[in-house]
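Apart from one protein chain that is not included, each protein chain of the complex appears where it belongs.
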Amino acid sequence: MSKRNIAAVIFLVIVAVFFVFSALMMHPFGEPEKTEMDQYIIDNTQGETGADNGVTSVVFDYRGFDTLGEATVLFTAVASVILIFRRLKK
Amino acid sequence: MSGMSKIVKTITSIAFPFTMIYGLYIIAHGHLTPGGGFQGGAVVASRCAMILFAYGSVWTMGKIKEKHLSGLESLGAIGFICLAFFGLIFGLQYFFNNFLVGEKGLNLIFNQLAIGASNINTAGVLPLMNFAVGLKVIAGLFGIVLVMAYATSLKEGK
Amino acid sequence: MNLETIITHSPALIVAVPLLGAFLTPLVAKINDKVRNIFVILTVGLTAFLVYLLASDVLANGIRTYVFGGGSPVIGSGESAFAIRILFEVDGMNIFMAIIASILALAGVIYSWAFMKGNTGLDKYYTLILLMIAGMFGMILTGDMFNFFVFLEITSISACALIAFWTNKGRAVDAGFKYIVISSIGALFVLFAIGILYGQYNALNMAVLANSMQYTFLDKIALVLLIAGLAMKAGIVPMHMWLPDAYGRAPSPVTLILVGTTQASLYGVLRMSFTVYGGHLTTPLKQVGDITIDLSLLLGIVIVALAIVTILIGVLMALKQTNFKRMIAFAAVGEIGYIFLAIGTAITTITNDPNTGATILTGSGEMALKGGIFHIINDALDVGLLFLVAGAIYYAAKETSLDKMGGLARNLKYTTVFFLIGLLAVSGMPPMNGFASKLMIYQSTYQINPILAIVAILCSILLLAAFVKVFHAAFLGPKLPKFTGVKEVPKSMLIAMGIIACIIIFFGLFPDFVVNNIVQPAANALADNSIYITQVIGGGL
Partner (left out) sequence: MIFNIPFIAVAALVLIGLYAVVFKRNLIKIVIGITLIESGVNLFLITLAYRKDSTAPIYTASPGGIMSMPVPHALTLTSIVIGVAVLALMLSLVVYIYRHYKTLDVRKIGGGEEE
């Protein structure tokens, strides 16, 4: 085993301990402690946005700017792939 | 990538309109049922990718070029960001304001804000944004798949 | 629309204008190349103008928030307040970073005009440049954790494609792949941390999170993940491998903006550790004899140790490089180490105010923080100028290897002057800006531990030696026959280098002006997070 491998194993073990600890210490599955923000959205999605689908009202209204970023990511990916596969000579 | 056998091509052609309409339905009803612009767009784009596999990338590239798809995607993105910019001009005058719902202005058909009143024409800009994003996702995902398939099918060094 | 309206909306517009420009670029490019270049420069210029307007307002009137979609920023008050919409919150630190980003973006776009001429795929190149700029501004201005992640990804994807711009060179593609692997893993760590914080507090807004932070074990894990993920993108030593490759292989204007995105990740580290976790850095951990080891001391020592290693590796590796751009890239690693040295020194001195209980910095800590923040802008400008000079040499002489250069000063007069300015600035010589900030860092670290200051000064001198060697090898000496046809670079490249050089000299001559007007508000914003929280929560503390 080379030095690089030993370092990698140590890194992985540390990260593993972190992740497993955090998984064990999360709140019990299905019983989040605080839900005000989401409860507000569920209660008001029909009254404020007129949408039946709570997720759509979050995606396009409450957190619309994230969706703009998400659309931009896709746009970036298309531009990147076309740029990378372009012809290099005219 | 050359095309597949005749059976695959025929089945793809027959299934094409149904899956297309399914995807468009998901986009149009994004604010009412599970789904939305991204999900419906992915359905339509995967349908287009299926044609790509059935008929081969060279054939598909002859029908539609990646620059057209790129332009279409730009159009969807511009539509989306313009709807966001309209919030600055109308409504509460904030970026990303849902200016079509509320008590003033263009509220004749869009303002049914109550439990159970939602319909295809409610929710203000949400359906419009769904359409813009749907267009973007269709063009974007299909463009990525098309360019990658076409470029990798060519001989190296071209 | 009057000026006040524009200033009100400028936080959103600073991000939205480059985005709209990027979406329009493929359509505008159909007209012709010149119109496209002018369009891109105008878009970035408009963004820079908006940054100027916002900066003049924020520096005069204090912090400013912008709610996407309108309405009040939070619902409820005090401990139970929560924000449902995305907020942009602009304080001294945000606007300081935005100023850096706007300078780099403008210079990069102007420089691209002549430098990139003759390449194919320039429509997509300009689109991606605008997207990268938009992502950088989004990272800097946002007050929402998940929004930060989204813009982080936009910058990494566009930057990766631009690093691999010259796809006929295998090493460029390799560098791009390395960059995307490192930065997507870093971004996923950040997203995991955001998920942990969301699961705990059901909030994504930075101010609301800072307000309700309980500092449980899970929060500590989230902090580690956040800092690890962002440090990967900022190029701190264990994760610096991608940086010289990416900086060295990318086209020069891309490298310039890449420096800006690296600084934006650095800003992320500062924002997370000082603002989101700000009030809890003095949590006592252990009592050893008379000394109480609190969290800030531990975190500070770790950061200082990493910073020293970063400086050493950066400078020592820079000494042995033969490729000009790679050498500057290692110098850039070293410079980031200086910033972290100052930040770490500042963190070690955080204590509780005996009267009010608020977290404060003691004397030398405040100077260290100011020096570190001042060095962020100096590092961006100095390293950026050097990269532009390297690009100019490559453009004129088609040569990047230091062994094969010589006597270029006769042919490239202005470029030589700009290189001298950058050389003096990056190695911290008076009267350039690098001296002003490094002096502050030396003074403050000397009070903490003299050895640190000595190591820092020595590394700075080594850096000077390395660059003087380059100056001698590339610009002085006999004229080589193969460089007889070399002409001075085109005007647009000279203008871009001139802008940055002028700012460097201005900062060097009037450091007090800069420190008092731009750096001080940024340091204040970092040192005390209660203003940031109160602005959103509305005094419900």
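Each chain gets a letter, A, B and C, in the order it is written, and its residues are counted from 1.
What we mean here is this: contacts are C-beta pairs under 8 Å (C-beta built on N, C-alpha and C of every residue); 3 or more make two chains touch, one makes a residue touch a chain.
Here the structure is a predicted model, which is why all the values come from computation and not from measurement.
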| item | value |
| --- | --- |
| Omitted chain's touching partners, listed by label | A, B, C |
| Option from C:27, C:41, C:59 or C:188 whose C-beta touches the chain left out | C:188 |
| Sole residue of C:46, C:59, C:75 or C:173 that reaches the chain not shown, by the stated touch rule | C:173 |
| Hidden partner chain, touching residue among C:401, C:449 or C:516 | C:401 |
| Where the missing chain touches chain B, by residue | 32-34, 36, 38, 115-116, 118, 141, 144, 148, 151-152, 156-157 |
| Interface with the undisplayed chain - residues on chain A | 5, 8, 11-12, 15-16, 19-20, 22-24, 26, 28-32, 35, 37-38, 41-42, 45-46, 52-55, 57-59, 63, 66-67, 69-70, 73-74, 76-77, 80-81, 84-85 |
| Interface with the undisplayed chain - residues on chain C | 146, 150, 153, 157, 160-161, 164, 167, 169-171, 173-174, 176-177, 180-181, 184-185, 188, 191-192, 195, 198-199, 202, 204, 323, 400-401 |
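Convention: only the chains that are shown with their structure count from here on.
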| item | value |
| --- | --- |
| Between the pairs B-C and A-B, the one where more C-beta pairs touch | A-B |
| Euclidean distance of C-alpha centroids - chain A vs chain C, Å | 24 |
| Separation of chain B from chain C, taking each centre as the mean of its C-alpha atoms, in whole Å | 36 |
| Intercentroid distance (Cα basis), chain B paired with chain A, Å | 21 |
| Residues of chain B whose C-beta touches two or more other chains | 70, 74, 77, 81, 84, 95-96, 98 |
| Shared-contact residues (touching 2 or more other chains) in chain A | 61, 64-65, 68, 70, 72, 75, 77, 79, 82 |
| Parts of chain C lying in touch with chain A, wherever the complex brings them together | 19, 22-23, 68-69, 75-76, 80, 82-86, 120-121, 124-125, 127-128, 131, 134-135, 138, 146-147, 150-151, 153-154, 157-158, 160-161, 164-165, 167-168, 196, 199-203, 216-218, 221, 224-225 |
| Chain B-facing residues of chain A, complex | 46-53, 55-57, 59-61, 64-65, 67-68, 70-72, 74-75, 77-79, 81-82, 85 |
| Chain A-facing residues of chain B, complex | 30-36, 38, 66, 69-70, 73-74, 76-77, 80-81, 84, 95-96, 98, 101, 110-118, 122-126, 129-130, 133, 136-137, 139-141, 143-144, 147-148, 150-151 |
